[in-house]
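Here the complex is missing one protein chain, while the rest keep their positions.
Lettered A and B in written order, each chain numbered from 1.
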Amino acid sequence: MRYDTIILGGGLSALVCGISLQEKGLKCLIVSSGQSALHFFSGSFELISTGGSQREAMDNLPDGHPYRKIGLDRVMELSKSVPEFFARAGYALSGEYDRNHVENTILGSQKQVWLTVGSEGDPPVRGRLPISPLGVKMQMDLRKRFETLGGDYLMGDRAVRGEFREGRLSSIFTENHGSSPFAADKFVMATGSFFSKGLVSTPSGICEPVLHLDVDFCPDREDWYGMGFFDNQPYMRFGVACSDRLEAVRNGEILPNVYVAGSLIGGADPIKEGCGAGVAIISALYVAGQILEESL
Amino acid sequence: MTKEYDVLIIGGGATGVGTARDCARRGLRTALVERGDFAEGATGRNHGLLHSGARYAVTDRESARECIRENMILRKMASHCIDELDGLFVTLEEDDLQYQKQFIEACRSAGIRADAMDPEEALRLEPSLNPGIKGAVRVPDGYIDPFRLTTANVMDARDHGAEFFTYTEVVSLIRESGRINGAVVRDRRSGEKREIRSRVTVNAAGIWGQGIAALAGISLTMFPAKGTLLVFGHRVNNMVINRCRKPSNADILVPGDSISIIGTTSDRIPYDSLDKVAPTASEVDLLIQEGSRLVPSLSETRILRAYCGVRPLVADDSDPTGRSISRGIVCLDHSQRDGLDGLVTITGGKLMTYRLMAQKATDVVCSKLGVDVPCTTAEVPLPGSGPGDGLKDGRMSHKAAMSRLGTLAGRIPEEGEMLCECEHISEGEVDYAVREFGAGTLSELRRRSRIGMGTCQGEYCALRAALRLKAAGKSEAFVRKDIMDFLDERWKGVRPVAWGEALREAQFSSWLYEGVYGLGRDVPEKEDEE
Partner (left out) sequence: MRQDTGFEQCMKCSICTVYCPMMEVNPAFPGPKQAGPDGERYRLKDPLFFDKALKYCLNCKRCEVACPSGVKIGDIIQTATATYGKSVPGLRDRMLANTDLVGRAASAFAPVVNPVVASRPAKALMDCTLGIDHRRTFPAYSSERFDVWFRKHAESGQTRHKDCVTYFHGCYVNYNFPQLGKDLVRILNAAGYGVKLLEKEKCCGVPLISNGLHKAAARNAKINLASIRLSGTTVLTTSSSCTLAIRDSYPEELGIGNSDIRENVILATRFLFENVESGRIKLSFRDDYHARIAYHTPCHLQKLGWNIYSVRMLEMIPGVELVRLDQQCCGIAGTFGFKKENYEHSQKIGEKLFSLIRDAAPDFVATDCETCKWQIEMSAGVRVLSPISVIAEALDFEKTTILNKHQSK
């Protein structure tokens, strides 16, 4: 089967990317190996929450951070487009694109957040903590929007390998579809971090299991972790190596038609920097923008 | 006026609480101080192996005899803490089958039943075994849950009037006219100091007993030996598996409750590093490597955590250099040994012989006090043990409660939401532990109920259980801090094995507790009064 773009991964980043492309008429396939971490959505997105104004906070981000790759001004530009994006999907977000506001958590602590999803009325689906009915609904709604726009969404299927031709990825194969390839011009890797198995760790190393993209990580396992649970956890920053255009790197070479989006990109600490949702959404929009530019 | 007790016991491990139970049952006014929570030391940091004694049969016949006698006693009086699994001593390809003969003879002469069987039969009984074994011997090993055992002893002692003070450390001993009359203690939470006066004081502080003795000006030399163990995610084996050779590293695999535990390593550590021990990567690698010789699937099995304990090995009195270390029970009446009256030290031994140690210490205490009441702990079952403590039909969480609490499970409402899904613990069981076992923090709750000990290592139950603590009256700020402490403690054990599924789980936990619930990143941190 052939598509314009195939997106591996089915969470927030994949959906934002897929919807953006379908909105412009590109035919997309999303391959998702099960439901995503959006099911634990707190109700608010974070862009960066290390203090001060968002743009200022970004000046303190380390080199190699996905926001730095994208360009901090570009990040803010994309941030501005996010409320409209969600409005088109039926979600009115409160909060300013360039300023944080404070939200209470269920444990009574406070968090600096970027955009908040209103939750009026009864929760639409069942779910006991930590399942977030709001997150489940958002996952369903975004998927539905993607499909209504003409996208195909394969749920519960796992990409197992890719086929490369002349330095480009030409097609991928999945568990359910066996020897039948899915071909596309562009691919987006949005398979997530460890939890979603976008990255797989063993006692001796870390790999990206589908395309065997290059992964940035510390070689010595002792260096992967902080001593305390709430300390800095270096493993949080591990991820797939990519160019400033977020093209994936494999065997040291840039794959010109494979982009990386979301928490699979290395260099960010979603927890300590409070940038998990921000990286997911902004990188997805950024990648979608490039794909659209190139397909004009 | 300060209340005077007949006996003050220092240390809330199995030996300490067992001594408290024995003393209280013999009618003594009993107090116990513990610097942390019950079973926080070596008691809760071993295999939980209900030794048949076979392990010591060749090298230490006296210990072996003690073990098998206590084994048979505990099966009756602590039946709800015990899983009668039986064990196999297997000879691997690289081991000498000659040792098996010597082993069986030694077992038999120590009174331990030991039946040799061929490899096929052993593999049929225990399919997880290395298929290349040359032989196996079946012995009456089992599993004993140290936390349940401790809780049950505390409960029974309390029922007989004993008083327990946890998070209370001994600052000094009260020394008056050549004898010890109790201790000055400090409440570690409030910082408050006070005297606890007693006619006899029992040093049951395990490895920390050296320090207690030092407070009395007595020299007692302990030789701390660190042992590291690994917890596998589920039961890999259903019989205890030992290696049939001289005791060495990673040669015991115990199916303990819902998991399997391999151990141990053994390394002498300096006494002053006692409170800083942690499992190392090389110990973890060694345990996996050696363990998978016994049971090959261990190399592929998910590891939940690593932990280590320190054995309270004590130098033989006649040889203070520590060249000959005893694993046997050491009960010292310091009036005889050091001319200091009012102080008894009970140490050495092992979890397996905790009851016998308690009996020996209580016998000395009673003789000092001129009390002539016989010991009953070998006959009277612990609360929860007794007829009808087996598994009956019912809802999953109720069956699980029966497996943990024995006859006490009837006191827990059968309905109710599941709180800890890995270990099938209902809200009712958690509430019961809060109410009846005095669990006031998540870590205490863990030792009294198993929350946080399953696959997710607290990721799910920490929040839910914390909400039960809140319902029982703790403040929101207390609960926030408590969750953080609990997750920190769990992480210590996960960190050495954090790859594969364990790392996925850890990342998920961080997302939830830091990312979603906002712990550890509160903007203005409020201090709590609790």
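Keep in mind that, in the parts below, a contact is a pair of C-beta atoms (placed from the backbone, for glycine too) under 8 Å apart; a residue touches a chain by one contact, two chains touch by 3 or more.
In this text the structure is predicted, and so the values were computed from the model without any measurement.
Novice: May I ask which residue of A:Ser13, A:Ser36 or A:Ser171 touches the chain that does not appear here?
Specialist: Only one listed residue reaches the unshown chain, and that is A:Ser36.
Novice: Out of B:Lys3, B:Arg235 or B:Arg411, which residue would touch the omitted chain in the full complex?
Specialist: Once the missing chain is taken into account, the touching residue is B:Arg235.
Novice: Of B:Asn130, B:Ser258, B:Ser335 or B:Ser475, which sits in contact with the chain we cannot see?
Specialist: Of all options in B:Asn130, B:Ser258, B:Ser335 or B:Ser475, contact with the hidden chain holds for B:Ser258.
Novice: Which residue from B:Met418, B:Leu463 or B:Ile483 sits in contact with the chain not drawn here?
Specialist: B:Met418
Novice: Provide the residue numbers of chain A that touch the chain removed from this figure.
Specialist: Answer for chain A: residues 1, 33-37, 39-40, 125-128, 130-131, 136, 144, 147, 152, 154-158, 174, 176-180, 195-197 touch the chain left out.
Novice: Considering the whole complex, not just the chains shown, which residues of chain B touch the missing one?
Specialist: For chain B, the residues touching the absent chain are 233-235, 255, 257-258, 301-302, 391, 395-396, 399-400, 403, 418, 421-422, 424, 454-456, 459-460, 501, 504-505, 508.
We adopt the following convention: only the chains that are shown with their structure count from here on.
Novice: Using mean CA coordinates as chain centres, what's the gap between chain A and chain B in Å?
Specialist: 45
Novice: Within their complex, state which residues of chain B touch chain A.
Specialist: Within the complex, chain B touches chain A at residues 281, 285, 460, 463-464, 476-477, 479-480, 483-484, 487-488, 490-491, 495, 498-500, 503-504, 506-512, 514-524.
Novice: Under the stated contact criterion, what part of chain A meets chain B in this complex?
Specialist: 37, 40-42, 49, 102, 105-112, 129-130, 132, 193-195, 197, 200-203, 221-222, 224-225, 227-230, 233, 235-236, 270-271, 274, 276
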